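Note that this complex is displayed minus one protein chain, with the remaining chains in position.
== chain A ==
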């Protein structure tokens, strides 16, 4: 084993002509499982992207590129997609990858017990044409399907079945919860949940090796101050995230570097659109002012986003005008303007709506979910006070927060949304569409906003193959959302990573950290 590894080390040394290296990194959360179909969460999928691969993968700029599939093409007039698979790919245990593994992984990832099954909602059937060709038949034309499965990872049928892990088990766990056997550039050689996970390069990997890592160790470090100390003392080579308040300090240190970027997550304020009356108010029984778009617009104009970014985010984030950031596909360039900060205008709107004397209401906010979330809410409260509306802020841990929102215990709330497909359709489906349990629409539309035109456009957007027509419809939806001020988008959350200065890496907007782009000099 050791002999073989050193042989790879030497081979890599020759290939990349940089010194091979040990690499340690830390993040706040440990991926809770090694099973790529059991939990659909960023820490798990981000980590496992080093170990497992999908048919397609995302490049440094988030564009979709071939991975286990070499090419794909639509079947007929939007009947489905045909994927040509890569030949000569082996799993970490040496077995060969072929179409049966794809079919098996589809069945596993779309089954009852899988957390990833919503990705396959548009699929009616998967057909193995030959060993290296697979057809995915869709119920309706689905132009986005190839890019929507970038995180769907392929498992080896033989290995998974031999270890009794053919069905993901989130509640009780199984062999695949702690062990992994992917086709990715790195294999898991040691796994102690919550303590450390060791990865080593997969010698039989099909891709071109760009990294020079011989061994990588991941340690979860929960306390941000400890993580910063570990980076400063050189105990780890990279941490994610760096607390905003430590950015300036780390930048002064010549041994470490701060890498900043913009995450895909947009932070916004949401309203209760359905309730007849306010729930947390001194004016019992008065009608709910947030049902009036003018009041929602007044809120948008009263919030000074630039001030929030300059003070609370210390200049590390960008203002947002829509539910997605400009980096996402389908972003509506025609609606890039956000309402200007205008206290007088906001007061005028309130007066017009009949609330010249203001009102009081309840604002719910998480305090451990987004960067400085509670501080942002406090700022919003004081900004709204200037136009005469009084918010009573209640901040709570996220584990209490979602149940509160589900039970409609709020008048206004804070929400962050990262589109899993990196497309503008995603937030429309989850946040704006009229809630419909059966069609799986609007599952995060807590306020119950409903607009017939949006509901009509959404299926059309989902199945439109023509880019221009699709964008026109997305533009129309963006306009409705802005005109109605369904949400008040505030800013795109920043990504802040810290590294030792001898480390080069790539920061992707989805906050995934990929070892195959790491070079230690």
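By definition in this document, a residue touches a chain if its C-beta (ideal position, glycine included) is under 8 Å from a C-beta of that chain, and two chains touch if they have at least 3 such contacts; residues count from 1.
Here, contacts and distances are computed from a predicted model.
One chain of the complex is hidden; its UniProt record names it "Glutathione transport system permease protein GsiC", one of "Cytochrome c oxidase subunit 1", "Glutathione transport system permease protein GsiC", "Biotin-dependent carboxyltransferase" or "Prokaryotic ubiquitin-like protein Pup".
Residue A:403 is the one among A:204, A:354 or A:403 that touches the chain not shown.
Of A:226, A:245, A:311 or A:382, it is A:226 that touches the chain left out of the display. From the set A:173, A:207 or A:448, the residue in touch with the chain omitted from the display is A:173, counting the whole complex. Between the chain not shown and the residues A:420, A:447 or A:509, the one that touches is A:420. Where chain A meets the omitted chain, the residues involved are 32-33, 38-41, 115-116, 118-119, 169-174, 177-178, 192-196, 219-223, 225-227, 229-230, 232-235, 368, 397-400, 402-403, 418, 420, 430, 437, 440, 443-444.
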